[in-house]
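The complex appears here without one of its protein chains, the remainder shown in place.
Labels run A and B following the written order; every chain starts at residue 1.
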Amino acid sequence: MSTSESRFPVSRPALGAGGATGAWRTKKPIINISLCVYCGLCDVYCPTSSITVLTRERKIEVNYDYCKGCGLCASVCPRKAITMVEE
Amino acid sequence: MSFKGVLPGDSSCPGCLLPVALNLVVSSIGKKVVSVVPASCTSVIQGYYPKTAFDFPTINVPFASAAPVAAGVSYALEIRGIKDVVVFAWAGDGGTADIGMAALSGAAERNDNILYIMYDNEAYMNTGIQRSGATPYKAWTTTTPVIGKREAKKDVAKIMIAHGAKYVATASVGFHQDFIAKIRKASSISGFRFIQLHLPCPVGWRFDSEKTVEVAKLAVETGAWILYEYQDGKLRLTGPSAQLIEESRRKPLEEYLLLQGRFSHLTKEDIEQIKKLIKEQWEWIKKMI
Partner (left out) sequence: MRREALTGNQAVAMAVMYSDVKFVAAYPITPQTSIVEKISYFVEKGLMKAKFVNVESEHSALAMTYGAALGGVRSFTATSSHGLLYMHEWVHWASRSRVPLVMAVVTRTIGPPWNIWPDHSDYMDQRDAGWIMLFAMDAQEAFDMTVQAFRISEDERVFLPVMVGLEGFIVGGTTMSVALPDEESVKEWVGERRQPFVFDGSANITLGNLASPEDTYILHRNIHEDLLRSIEVIKEIEKDYSETFGLPYIGPVETVGEKESSYAVISMGAWSGDLAEAIKQLGRNDVSLYRIRVYRPFPCKELRQALSRKNGIVVFDRSISFGSFGPLYMDVKACLDSEYTNVVNVIGGLGGVDHSLGEYVSVLRKILGEMDREEKLEKQIWMEVSR
């Protein structure tokens, strides 16, 4: 019997399973904190789950490791608080 | 935002809302899940074995099998007395409207206890934008490269209504609250449930990656994609569509079409024909409500 890891085509959850997708980016989102109202729409619509908004704590964080730079966060922001800038 | 089912580092194209839609599904069901994914874009975005970006149980299966595999899991759980799990199929329009249709029809006819979500990006996107039954009239694809699709979009939700499915809904990734409400309602019912989710594809529809939400919203706001739910023999318009029965309240169709490169070749006559098809769809809705 071979080892269990190489017998079954079964995978386990991990960050970066599809690679370090941050490297795909040509533009990056920059947040203007003074405009942000912490509504969380960018959090909902970020396809890479790279933006975390804590509405009650009034906190917003961007993780650039996996952000693909698609610009959806900037386009859905009702306050235009996110700008896409060249890498 | 609550639990994200798709972990950072999946390999979907930039601007694709497929991971967002899946996050909404697994966080809104409110129970444990088992998902079944046939060949489609979703098969290739999970990352490489032995890792997966999907932080929820997922069974990958070949085409034409999403409904029966999901039903098989669901029967097993029923036999084992497990009640706190929703088994859902997550299939593209090709795997649903075309190659998976017989299997889908069988599951609907038997009222198998599954939630079937068709994510409709209106072509075979995984293989590189080929025409599917769910491609709309005149849309450019790599297999309708000059003239565009000659036929109208196959209406799978209507086919599911004809099967007497327990719950049938259309949804749009652009209106996430409406989608969440439908996922929640569908998860509270047992039996066969079907949701057709309109999911614009930046690569295949030829628009920039930041416009996916805008395109999705415009499809609804122009009346090209109608949000409704069907339950117990009654159809009900939902979300913005509820206010759009009167044509005058809809945005001009051109706003939706002209954002997309796949419609850049349209003539005036083509646009008139598309408008006629949309009008027919609304006429059907009016009869149903």
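Note that contacts are C-beta pairs under 8 Å (C-beta built on N, C-alpha and C of every residue); 3 or more make two chains touch, one makes a residue touch a chain.
Small disclaimer: the values here were computed from a predicted structure and weren't measured.
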Missing-chain contacts mapped onto chain A = 1-2, 4, 6-13
Inquiry  = If the hidden chain were put back, which residues of chain B would touch it?
reply    = 31-34, 36, 43-44, 46-50, 52, 54-62, 64-65, 67-80, 82, 84-85, 102-103, 105-106, 109-110
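Going forward, only the chains that are shown with their structure count from here on.
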Query = In whole angstrom, what separates the CA-based centres of chain A and chain B?
reply = 23
Key: Complex contact set, residues of chain A against chain B   = 5, 9-21, 24, 40, 43-50, 52-53, 63, 65-66, 68-72, 74-76, 84
Key: Residue numbers on chain B that touch chain A, as the complex places them   = 1, 4, 6-12, 14-20, 23-24, 45-55, 176, 208-214
